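My structure is below; once you've seen it, I'll send some questions.
A protein chain is absent from this complex, but the other protein chains hold their places.
When the chains are written out, they are named A and B in that same order, and each has its own residue count from 1.
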Amino acid sequence: MSAASATAAPAPPKVLRVPEHTVEIVSDSGEGAQKCGQIFGAVSAKMGNGVWTVELIPAEIQPPPRVPEGASGNRIRLGEHAVTNWGDRTNLVIAFNEQVLLARHRVDSLADDAVILIEDKWARSEDADIVAQWDAAMKELSGKHYRIIPVAMEDQCLTIVDNPKKGKNMFALGLLARVYGRDMERIKEQIAHAFRKKSEEVYNSNVALLELGYHWAEDNIDFRVEIPTHAADKPLVVMNGNEAIGMGAIASGMELCAMYPITPATSVSHYLSEVFEKFGGIVHQAEDEIAACGVAIGASYAGKVAFTITSGPGMALKTEFLGLAVMTETPLVLVNVQRGGPSTGLPTKVEQSDMLAALYGQTGDSPHIVMAPATIEECFHIMITARRLAETFRTLVMVLTDANLATGVSPYPKPTLDEAWQAAPLDLAPVKEGQKAYAWNKDTGLSDRIIPGRPGGMFTLTGLSHDEGSKVAYSSGIHQHSSAMRSRKIAVLQSLLVPPTVYGEESGDLLVVGWGSTKGAIEEAVDRARKEGLKVSSLHLRFLSPLEPGLKDIFKKFKKVMTVEINYSDEIGDPYINEENRRRGQLSILLRNATLVDVDCWGRVPGEPLRPMSIVDAIRGRVPRGGAK
Amino acid sequence: MSYTCGLLPVLDQHEDHHYEMSEYEGAKARWCPGCGDHSILTAVQRLLAAEQLVPEQTMMVSGIGCSSRLPHYMKTYGFHGLHGRALPVATGIKLHRPELTVFVTMGDGDCTSIGAGHWVHAMRYNVDMVAMMLDNGIYGLTKNQTSPTTPQGFKSNTQPYGSILPPLNPLEVALGITNASFVAQTAEWAPSHLYATLRAAYKHKGFSFVRILQRCPVYTPAIYQKAVQDPARIQLLVHDDGVVTPDLDKIYQSQLHHDPRDLAAARALAEQTETIKLGVFYRDPSKPRYEETRRVAPRTPAERVALLEKEFARYAV
Partner (left out) sequence: MPSDPRVAQALAALAQPIAEFRAAVQGALAQADAFLAAQTADAVTQAASAAKSLGVFGSHLDAAKFAAMFPSVAKADKASQAALTKAAKILRSVATQGDDMALAKVSDGRKLGATIDAALAGAGQAFGAIIITELVRGGRYKAAEHERLLDPSEFRAWNNAERRFAPPLVVEVAGADLHAGALLDFADGREKIVLVVTGDAPPAALVRCITPGTFVLQTVDGTGLDRLVGYEGPAIAAFLPEGAATFMHDPTAGKEPWQRLTVPFLPTTPFKAVGGFSAWQMEQDVKMLADLARTPFAVPAVPGAKGAPAIGAGDAVDRIASWLLGTSGIAGNG
């Protein structure tokens, strides 16, 4: 540990040229670290860096100040090229107090040689307890090779504003702008946008603090970081996965989002509530999760497909209605932004543990479509496909994202919009002579839907077992047949799917299979492992029900297949755990069932996205040098 | 889209077609003989014929229970959904298709127990529909379990030593809900009153909550029997803006002139349970309706794409 002198005469800074760098800015909740991080990330993207930003969110709205649990802020990974995940560890941290810094240290978020810029007023506090806490923290941190640079942030801010607490984040942004050589004009544009609802005075004082931080860094910080930038060849947009879901829903032509507030799904409705009406849509905040699902089903039944967004606990509440959508073959799109479970679990943290509940959580036999976007970009595009499949196959389509995608912010190519995405459903043709409510094609199970209001089509839709005419039927023959018809549709969809593409070589020692938000981290890990000489490839699934075709053939070309998932699985070697009683990762259960291949799994539930390095470790553990056995 | 559907009756020359009551009849009703639901079904069919409602523009939405089988016995569009959840479905239908006429049938368990939350909020939303709560004070379909409106002391399969709690008063609850716009009570054994009440409910623009007292011949034949046999136990609330049934004047001589605009009086009347009061307790046509306040101008695909381009500009790198 070394401390830079804040008074030394400025020498030309050392320039560090790196292909990537990861920054964290952490504070107590409400101190504005997130805003600072967001602006820094956005400007970096505009300047041509790859960027992946994640929010560091405390579970409580207003945790007490100066406690590790209250750490709030942003982690921004910058790269020369596109960045697909949040990376491993942080290279530079700005911390507003030593307690929030400790929080990041304790979750092993900081690189061994991380540079830490920390507000040091606590060391000089009149409160002996605070000074003691500071000293204890410094002692705890001394075990690593961090370079800690104390910065008297508030004292500096006080030279131009009365209340330094309010603008400290802009001072910090100034520090980052100098260290990373960010374009100050673009930063000012972003500040103007962020404070567009505030007075000019607010803008001016924020800009003054920004410049103060910049100049302070110029005078006092002895290094700079340069990450090569590349102007994008296509226009890019930058947003988080939840905003992408919202925009995708608009682009798909859906007009009703029925929801009930639940973290981390709610921000989809925050976004939509702001803009949906001008697109001819509404967000209906229902009285509970169940009603939200019921309203969406009612609206879908009455014409255009509606959607509902939720997270694990909400999906559990909707279960009965989801079964009704399947039974009555009413199109419906459900988005589950997964969080940690079971029960209330980890409301703000990522997990991929609702997969089996999504697939099999409804009562009875309830075949439906389940898909998962792998990137923020796919969060947008998946909604268009989801709506189309829901109405084409007359069924429930579940879209599984997670908190990693929901709160991650990253640029992606601006979609080329197409009016065809909003095309009226195929099944809105008038009722044909003698048409039945469920005129199942015996081979495919497909049938045309009848919309209320259509002359000649009157029938009563029912969640009871029913025949082609929607007449309540209890006979075993009819139930067998209608069950087969509903199930068949899923097989038909599978016949239309394209076999997935392997990332890397099509054969080798190990195939890593993933789904959802882990794609970036897995592929980065595979790249690193291959550089080490390991014969590893990966496969990322977008469809979970039905599974994409050809998996068995793909698996056969690898000596070993292993899933990587953010859900819990037992490890062989743990007490009591053996091959027979091992509870496996959810995707591996699915794949074993479908392929009869002995698919291994590696899962972790750390309450944060997976780090590529931990996946590399897992790969190394499964494929010893010299190949799999 | 609703426009297109709304125009479609033209296809089937409905223009001059006069619907007979029989044209609203669906499958043959399979309720028990003597069940009050038969009378309610007839009143609904009579109302549809009187108002000449176009069958395909009419929706019957229900939950689960004896009463919720009603849609099957109508020749309109029907949605026989989940126990307690008829109202969210009906709300969703109206949000996308306000031009459809929606009737909801629920039982007492449906409405005041498992679906009580939806009931409260549906009344708040005040979406234009007729919500009929067929109250026989018992779970009938599942064979004799206590419901929230079961009289205290009544012996059922779940409370064999007598219902433990005093019954819930649905009228008091309904009249306590902010933005309630229509609350009425009628009885299946007074067909002309039932019909007139449903008609008033249909005419009311907003969420019309009608509690229909209904006898279950198997499990609760006795709970309303005294009132059925002794008209003096019934008091009619009459008003030009509510329900008037001159043909019942001779039978029900106890009548009270009650202005349905008077909420305080309505609440006081709902509290009084010595006599059964039939009529419109409360009506306020000026209450905002959710499907109207949430109405948005539709957009064509081209307009949406143009607006979305602008939206993406906000997120441009």
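What we mean here is this: contacts are C-beta pairs under 8 Å (C-beta built on N, C-alpha and C of every residue); 3 or more make two chains touch, one makes a residue touch a chain.
This one's a predicted model, so the numbers in the text were calculated from it and none came from an experiment.
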{"item": "Contact with the hidden chain (one of A:V107, A:A424 or A:M613)", "value": "A:A424"}
{"item": "Sole residue of B:P151, B:P217 or B:P298 that reaches the chain not shown, by the stated touch rule", "value": "B:P298"}
{"item": "Sole contact to the chain not displayed, among A:T319, A:T392, A:T595 or A:S614", "value": "A:T392"}
{"item": "Sole residue of A:E154, A:E548 or A:D600 that reaches the chain not shown, by the stated touch rule", "value": "A:E548"}
{"item": "Residues in chain B touching the chain absent from view", "value": "1, 3-4, 6-11, 14-15, 99, 205, 240, 285-286, 292, 295, 297-302"}
{"item": "Where the unshown chain meets chain A, residue by residue", "value": "252, 280, 373, 378, 381-382, 384-385, 388, 392, 415, 418-421, 423-424, 426, 428-433, 444, 446, 492, 495-498, 500, 542-543, 548"}
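Basically, only the chains that are shown with their structure count from here on.
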{"item": "Of all residues in chain A, those that touch chain B in their complex", "value": "42, 45-46, 232, 235-239, 243, 247, 250-251, 253, 255-256, 258, 275, 277-282, 284, 286-288, 290-304, 306, 320-321, 324, 411, 414-415, 417-419, 422-424, 428, 430, 451-464, 471-472"}
{"item": "Residues on chain B engaged by chain A in the complex (per definition of touch)", "value": "1-2, 5-6, 8-9, 11-12, 14, 26-27, 55-57, 59-61, 71-72, 74-82, 85, 87-97, 99-100, 117-118, 120-121, 294, 296-299, 301-302, 304-305, 307-309, 311-312, 315-317"}
